[in-house]
Each structure stands twice: as structure tokens, then as C-alpha cells.
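My structure is below; once you've seen it, I'll send some questions.
One chain of protein is taken out of this complex; the other chains stay put.
Letters A, B, C and D name the chains as they come in the text, with residue numbers starting at 1 for each one.
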Amino acid sequence: MTLSVALHHALPGLTLDVAFDAPAGVTSLFGRSGAGKTSVVNAVAGLLRPDRARIVLEGEVLADTGRGIWLPAHKRRIGYVFQEGRLFPHLDVRRNLVYGLRVTGRAVDDKAFARVVEMLGIGALLARRPGALSGGEKQRVAIGRALLAAPRMLLLDEPLAALDEGRKAEILPYLERIRDEAGVPMLHVSHAAAEVARLATTVVVLEAGRVLRAGPTAAVLSDPALTPTGPRAVGALLIARVVAHHDDGLSELDAGGVRLFLPRVASAPGAELRVRIAAHDVILSLGPPEGLSALNSLPGTVAEIHIGDGPGAIVAVETAAGRVLSRVTRRSVARLGLAPGIACHAILKTVSIAAEDVGVQAGPVRAG
Amino acid sequence: MTLSVALHHALPGLTLDVAFDAPAGVTSLFGRSGAGKTSVVNAVAGLLRPDRARIVLEGEVLADTGRGIWLPAHKRRIGYVFQEGRLFPHLDVRRNLVYGLRVTGRAVDDKAFARVVEMLGIGALLARRPGALSGGEKQRVAIGRALLAAPRMLLLDEPLAALDEGRKAEILPYLERIRDEAGVPMLHVSHAAAEVARLATTVVVLEAGRVLRAGPTAAVLSDPALTPTGPRAVGALLIARVVAHHDDGLSELDAGGVRLFLPRVASAPGAELRVRIAAHDVILSLGPPEGLSALNSLPGTVAEIHIGDGPGAIVAVETAAGRVLSRVTRRSVARLGLAPGIACHAILKTVSIAAEDVGVQAGPVRAG
Amino acid sequence: MGWLGPEEWQAVALSLRVALTATIFSLPPGILVALVLARGRFPGHALLNGLVHLPLILPPVVTGYLLLLTFGTKGPLGSLLAEIGIVFAFRWTGAALAAAIMAFPLMVRAIRLSIEAVDPKLEEAAATLGASRIRVFVTVTLPLILPGVIAGAVLAFAKAMGEFGATITFVSNIPGQTQTLPSAIYAFLQVPGGESAALRLVAVSIAIAMLALIASEWFARRAGRRGGGA
Amino acid sequence: MGWLGPEEWQAVALSLRVALTATIFSLPPGILVALVLARGRFPGHALLNGLVHLPLILPPVVTGYLLLLTFGTKGPLGSLLAEIGIVFAFRWTGAALAAAIMAFPLMVRAIRLSIEAVDPKLEEAAATLGASRIRVFVTVTLPLILPGVIAGAVLAFAKAMGEFGATITFVSNIPGQTQTLPSAIYAFLQVPGGESAALRLVAVSIAIAMLALIASEWFARRAGRRGGGA
Partner (left out) sequence: DDVLVFAAASLKNAIEEIVGTFNGETGHNVTVSLAGSSALARQIQSGAPADLFISANVGWMDTLEEDGLIAPGTRADLLANALVLIAADPQAEPVELSPGVDLAGLLGGGHLAMALVDAVPAGIYGKAALEGLGIWQAVAPQVAQSDNVRAALALVATGEAPYGIVYATDAVAEPGVQVVGTFPADSHPPIIYPAAILAGHEGAAAEAFLAYLSGATARASFEAQGFVVLGEE
């Protein structure tokens, strides 16, 4: 277990009572505004001292209030991208970026520096002070500052909320690489399901200071009963291998023997990817689809139907590629006569799978 | 013309050279991080004094550097929700909220206060100082503070970026009501297409300090050539009238004679709504769909096909409900033999239309 | 009570009156000058700044002498003010004036530092909510600089309680009228055997100042209880 | 040059040396005490705060006496220090000590105010980047409080240039060794007709202080050129 957190803390507005384990990879804290996400992250960073806490990172006890252990923040070597920037106003962007290295007496690796700067698109800002940056620029510098300190764990508190989709799409692969290549575990806060689905190995859903659900990403996000931030968070994760890249800009993948066509992905043939399929993007068809613009069709069998409170229902379809979720209306369930055991096709538009939905696979994603 | 802006300003990183007109309703500034959105908004608020500027609000000249006119911020009566909160740290939430009224000697309307507080879900926070709020809570209070000052125009700089979908869905209708009922014009900055599509009457796309495109929302957002923040921003806006609400949680709408089923909307039968149909959510079918879970099918004729740089193409389909856009792969265009004049069906899942995609109609949305 | 004579109690009372008056009356101009120095950019900036610091730089006797020349009954300002009934020369008001002027640089610096630490973005936010400049100042700037104002006031009060050189030079040392605690202490120290009496007064002086300090810390803590930035 | 005698030039040079030494040597303890007062919560807080303010509250003569009793060659601390070769009595170092102590409350207040204005969130951010407490202080806190440190230093310097009462009482007035500008000015003012000579020295004093002020403003402006908050 990479990180193990158990804490109890009373705040004026909320009592936090949280325990979860974060295995290697990315653990996303998911929950509504005010649920206690930042507070948990602060405790892990050593900035909030809870009434009671036991926090263990890779075997090292960071905090154990019972035994009076409290490792100060600067000894934890945990990088933190704050929700509100917190850049040093007296240092220019360059000095902000290398602060973590300088202050710990480490040399700046020019290549790593250049890579981070390029990825974040902040090359033109290096000589400026934070006061002269736009909101998104500040946030990008803050990400770079945490990354460049080469921490043994990263805390990311809504790191991409201030960024546009294009910029997000540029930064996400970089975070994946840090997760996979450098093996830096991350604790990540977000309210964007796509971001969570793409990055997270484990999802911890917080509600009003408590853990509502915790587990592997695929299991948690495909749980239709669980919609803390709205129904659009529900989706399935499929594991697929890149087969080929085609001239018309599509990549062909193989998911358990089923062909999937996606807008060109960056990974080379042979690479294993995780593809998030949002439940609301999947259409079910009783027969094989014909004359449809959607290129992806996964034959399967209805495994489970979950009728919610609203007009919708989540239909889980077992396919060769894995379990796919589809959010349909109750009316459609009735109209098509869907029930467990019924054969059907899960139809998915190629373009529904946005760049942010496709991530590099990080170890096994166990389903439920 | 409600607001007319023309300004030129040289910043170290960027030269702003922007001119646009904002008619009644909501004008969204749309563009990547660092494009100059906040700078433009600051100039309108009176906080940034551009090298050259002419800004006219409802006939009143707020700024005209040529004639030496520069109305100070406090005389403009323009409410501003800042990108970074800027709550008063020495005042509790309640005093922050009523600040605008107090300071201009106006009485606090208890009903309006209660409504705003409830809508923003900040009732439990009223006695707290901003330092004891979470990131999203701060932003909600900032929205409330600007609203309660009863300004004659509202500036919203990424007001919802820090909020989860559930909370967004609660706040958006309120902003619509302010737009429509109170008739308060808004200048709104966002990088979320759905938010823009829902709120905006007019969209101004900024890129590197210049106006890339400006015009009615439907026209700008349905322009496939225009993807400043990523392809997922492309979509069509349909005007539809609520026909009935059904027991299974669906609402039935009529869009130019075509039936549309949507997850239950709040508006009463007879109300006119604007429905955003994202291009990537629309599947095209040559024949009428059968055995599909999607409830909405709009017959029409291909009007235009726009092949982009990537694997995708945008197909515009003229239907009785209006022009619908579909983002498909080039491969599908070829496979289905799509070309202008070909008859086809635009298929849309009911649940693809999220709550945030459905807005109350504000005056005519002229298409392109 | 018994260990201080009536004349000494008089000196204590007078010192308190002088120090309080000096502090209270110099607060508004102190805040104003601090504001001008912190925010203003004008040709005479350096001059004004220098002028404010003058009482710190000059030996107090010189300041007292200059006050005597200016505000004495024969001085240019003194005679002018006398016509409208304001007399400083050889009155407790003069002691207050001397104390205020000696304390002024301390007060202005403290307030100025606080003003410079205020985030102008908050003032901008107030302006967009309709607050005029003066309203912004009263409702945002002033509360935010309160710790600095309190610090400035307590420095001024302490300095006023201890001021001696300028005071005795300007308004002399007339018991009941201009004899403050420090002048009384000085007089005791000028003669044989005065030390123990001087010590008693020093103790009183310290006690008063300590109370003022503790009160100011308490106020500052209350004012500063913001629970972090916005 | 002609209008100041050699002894007067000596006094000018000495005053500069004394004021600079006092300022420089009191900066580290000044910052430390300010830090402790701003951030510390401990039982002796009020006492330490009072102690620091004492030189402001007491008439300078009393402070001079207390210095004499403590740091004189026969005093408890003085005799101890003398053993390791540090002597204050009748030395310019003593004048610097007196000036430093008189200026200490002003310096501490200015620095303390700045420390209280630092956003602890920035220090937290530095800690998460691996900076130890002391590194955080040097790389974040100190640069952010630089305007306050400069203000404190300039206040201390000005005060040290003007300090007279405590200095002359402690180290008396030995031309070339302990005769500072203010003692020279004082001496001129004691005799009839000494005003013009005193005025010349006052002018020198003001000129030096003005230069110091202007320099400090320049530094503070440079340090503060942050272009707004983070």
C-alpha cells in the first residue's frame, strides 16, 4: 500500500472522518464542493494537523497522533499543487519553478526543466513575476513548480480546473507519464469525471467529510448508484491494445478481440491503453447496427440494469472487451425490452471518445 | 447595443487589440488560457486602463481615451465575479454578501438575500470568515456578492470553474433567470463550451489578444473551423417548446414539429427552451433507426460537410428542428457516402443532453 | 496611593492626558500622511517623508527649540493660533503637541507599512461593488490596516509617555500644567537623593505603558482574527 | 568643508559610524524578536513585548542610567563582557549600544508588522517544496518582509542619528570617541549665542538622514516591485 490515510478532524462546518488506502498510481478524491477534499490533502501534506490521524507513506509513518508522530511538511517530500496557486510573489517564474531544487540544494536538470516548461507552455513567462500572469498561467506554473521538486508523491488539488480543454489535453499525458514512468504516486482532487477516469487507479468518493465509496476506478465510476457530482461521471474503463494507426487519422485498437476505432492516439502499436467510455455516450441496439455513422459496435449481453430515481437507467452490457455501461432512459428499457440475458450491441461513436478519455494504462485496473 | 468595447493595450506578454459589440443577454468571451479574457473584462470593469479604449454601456460612455473619459470603477455599477474570489477577509460571509448594498446606502432585500443564499448553498457559512471556506465555497460567495449588489451589468470570469457539475447545474438556471427576468446583461468568461452554449447570446472568441470570431452563439459554436478550446465545443442550438412532462421522468418537446425527449426539464409546458446538441453526441443514420435505445431521431438532409485536419468531419444536417451538427469520422463519411443533399437521420440519445445543455431561451438565437 | 505625593499624581494624570491627547489627535493626520506616503507619487514625496522623520533625526532639544520658535507666543504660528484662541505655549496642550510631533514618525511608519501590505485587488473588488474611494477606504482599507493603526497608536502612546527632551524645552516643567512624568523624573534626577522618588515614577510609567501594550495586543489580535487570507 | 571644524567633522563621522553600527547589529536580533513576538504564543510574550518597548517609555536619561548600571565596567554584564574583551564604557561602541537599544522598539515594530502581513500559505507552500523552517524564512519570509526590514532599519538609523539622552548619560561625551552629532548640537544650545553653530550641525544631520531615507525608499521600492499578489 503506497499511502494509507486515516483521520478524524472537527472543523466548524464539517467533521472529517476519513480512512482510505491509496495503492500505487493515482488516487482521486472525488466529491462535491465542501466535501473535505482539500482538508484531506492538507493533512497528507502536513499542513493541517487533524485531531486524530495516522498517515503512512510507503512504509514511513508520516503521522500517528496516537504515538505523537507528526513529520513536518518539509520532511515529507510531497509535492503539492494548491487549489489557489500560491506562487511566490517575490520570485520570477523561473525561480518559482526551481525553488524546490534550490532550497534542498539539488542541481537543476536543464533537460527536465525544459521539458516541463515546454509541456506547460510557460516558456515566454519565465522572467515574469506571478502578479503579471493570467489565472491559467499561474496554475500551470504551480504545476511545474511541484513537478520540478521531484517529490516522492504528488498532491494535485483541482490542478486543471482553470485550464481550457486544449491545455488539459496537453498536460494530462504528462501527468500520466509521471505516474507510469517515474512511478510517482499521486493524490488528485477533481470534480471532472473524465479527468478522474483517465488518471485514477483508485477513486475515493467523499461526501460531507466521509468516504462514500473507495475502490478501483473502473468499479467506482461504473457504479450507477454513485453520482456524487452528477450522472455524467458514470462510465466504464476498457483496456485496449493499439493495433495500428490508419491514414484517415484513426487508430485501431483491440479490446479483448473487439475492434475499436478511436481518433489517433499517441501511443505506438502494442501499447496498452485505458479507454473511458462514458455511460451517456453509449447507445444500445438490439440488432447489429447498419447505416450508422458510429464505427464501434460491441456485441454483448445485458448483465444488469439499474433503474435510478430519475428518467434514466444504467444498463451494464458484458462484452468481449469488458463490461460497458450505457445510460438510457427507462422508456427505452421498456421499449426495447431490455433485461438481463438479452443480447444487444453497445454502439459508440468514435469521436465520442475525446483525447481526455484515453489514457495510458497504469497497471491492472480491476473491475469492481 | 448594450455594450460596445474597442480597446488596444500592450502588455508585456501580449498586445490586446479587441473590438466587439455585446447585445442584450449574455456575451461569452471564449478562448485559451492567456488569450486576454480577464484583461478585457478588467477594462470593462474599470480596473485596467488600456492605452486606447472606447467602452459604451447602454448609451453611456464609460471610457473614451480619445476624449479623456474614464469613469471610475465604482461609478460603473458593474458587478464582477473575479477569477480568484477576492472576498473581504475581515468580513464574514454575510457582510461580504451585502457589501455592495451597504456601501451604496441601499437596504438589503431579505427575500432576494434568502434566494441567493439558498441557490448558492451557503446558508451554513454566513457567520464564517472567508479564510474558513473551501475553494468552491469562496467562489459561490463571490457570485452571491456580485449578484446582490444589483448591478446593471455582470462580469463573470470563469465563475463556475471551481464547482462540481451538481452545483453548476444549480447555479446556471439562476444566472439564466438574472439574464432573462432581471434583464441584466452579462459578460462571461469560460472555457466550458456547454456553459457558453447555455448562457451566451453572443460569443466572442479571443485568441492571442485578438477577436478570432464574434457573433450569435449558435453561429459561432457551430462553426467547425473554430475550435479554440478543443473540438468538443462544437454543437448546435435548437429552439424547442415544452409539450408535456411524462411520468417516466422525460419531458417531451417540440422543435419545429419534431418530437424531442429530454430528461425532465424544469420549465412548464409552453416554455421555449434552447437545447445544445454537441456535435460529438450526434450519430447519423442513413435509414430510420430501429431497435436503438436512442429516443430522438431527426430526419433531414445533409447540408454541408466540413473535413478538418484530424480524423473528424462535421456534418451539418438540415432538419425541421433546425440545423444539427454531427461530428463523425472521415471514414464514416466515406463509408456512408455522405454528401450534401443526401437524406439521413440525426440520432441523439435522450440522456446525452445533460441538464447543463438545456437553457431557458433568451430572445432569438440567430443561426449563422 | 500613599507612596506618590499629590504633585506626583498630578504628573501621572497629566502625562496620561498628554499621551492620550497626542495619540488621538495625531491618528487622523497620521493615517492621512501614511496614505499619501504609501500610495502617492508626487514631486514632494521625499520632502514630506523627510519632514515626517525629522523629529526622530533631530535631538529632542532641537525639536523642542524649533517648536518654541514656531508655536511660542511670539512665534509665527503661535501668534496666529493665539488669535483664534489656541495656545500651546506653556500649556498641557503644548506638551501634547510636542509628544505628538515626536511620536509622529513612529505612528506614520507603522500605518504606512500596513497600507503597503493591503492587497489592492480587494480595494478594486470593493470599487466594482459601488464603493467610492472614501468608502473603500473606510470599509476595506481601514479595517485591514487596523493592526498597523493599533501598532502605530501604541508606539505613539509609549513615546508620548516617555517624551521629555522636546517637551521640557518647549513648554517647560510647570507642575500641574506642563510637568509630565518624564519631566518630574528628570527633575528628581537633578538633585541629590532624588533617585528613589524617580524610581517610583519610573515604575508608574512602566505600569501604565504595560497596560497600554497589553490592551493594544488584545485589540490587534481581535482585529486580526481573520483566519487567513481570502 | 570650511564651515565645519575638524572636531565637528569628527562628530559627523562618529555619528555615522555609531548609527550604522547600531542599525546593522540590531537587525538580526530585531528580526528575531519581531518573529518571536509576531508568531510566538508563550507565557512571557507580554513581558518580552514590554521589555522591548521600555526604551521608548522611559526618559532617555533613565535608560542611560540603566545601561550604565548594567553595561558599565562594574556592572554585571559589563564586567562579564570585559573579560572577553568587549568594553562599552566611554567607547564609541557604547554609543552604538545606547543608540541600538533606544532604536530597538521602532525596528522591532516595523519588522513585526511586516511579518504579521505575510501570508502563511506561502510559507506552507515552501515547506511542501522541501524547505526547512529556516530555509522558508530565508527564501520566503525574509524577502517578503524586506520592506518592513528596510523601514525598521531606516527608523533605527534615524533614531540612532538623533539619540542623545541615553548616549551621553551612558558613555558621556569624549570628543573623537563618544561625541556624536546630537551631543555636539546639545552643547552648542546650552550657551547663549550657540544657535548658529548648532544649526550648522543640524543641517548636516538632516542631510545625512535625508540621504538615508531616499536610499531606503529606493530599496524598498525595488524590493516591493512585485506587480501585485500571487
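In the analysis below, a residue touches a chain if its C-beta (ideal position, glycine included) is under 8 Å from a C-beta of that chain, and two chains touch if they have at least 3 such contacts.
Small disclaimer: the values here were computed from a predicted structure and weren't measured.
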item: Left-out chain, listing which of the shown chains it touches; value: C, D
item: Contact partner of the left-out chain, one of C:Leu4, C:Leu69, C:Leu142 or C:Leu199; value: C:Leu69
item: Option from C:Leu4, C:Leu77, C:Leu142 or C:Leu189 whose C-beta touches the chain left out; value: C:Leu189
item: Chain not shown: contacting residue from C:Val12, C:Leu37, C:Leu54 or C:Ala89; value: C:Ala89
item: Interface with the unshown chain - residue positions in chain C; value: 61, 64-65, 68-69, 72-75, 89-90, 168-169, 172-176, 178-179, 183, 186-194
item: Interface with the undisplayed chain - residues on chain D; value: 61, 64-65, 68-69, 72-75, 89-90, 164-165, 168-169, 171-174, 178, 183, 186-194
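As a working rule, only the chains that are shown with their structure count from here on.
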item: Separation of chain A from chain B, taking each centre as the mean of its C-alpha atoms, in whole Å; value: 26
item: Whole-Å gap separating chain A and chain C, where each centre is the average of the chain's CA atoms; value: 60
item: Per-residue overlap in chain C, given as positions that touch at least 2 other chains; value: 121, 228-229
item: Multi-chain contact residues (two or more partners), chain A; value: 84, 132
item: Pairwise chain contacts, counting only pairs that touch as defined; value: A-B, A-D, B-C, C-D
item: Chain D to chain A touching residues, read off their complex; value: 121-122, 124-133, 135-136, 139-140, 143-144, 223, 226-230
item: Complex contacts: residues of chain A adjacent to chain B; value: 11-13, 31-34, 37-39, 83-84, 124-125, 128, 132, 134-137, 140, 157-158, 161-167, 169, 191, 228-233, 246, 248-250, 261, 263-264, 280-281, 283-287, 289-295, 310-312, 315, 326-332, 334, 336, 338, 347, 349-352, 354-355
item: Complex contact set, residues of chain B against chain C; value: 45-47, 72-74, 76-80, 82, 84-91, 99-100, 102-104, 129-132, 138, 145-146, 149, 151, 155
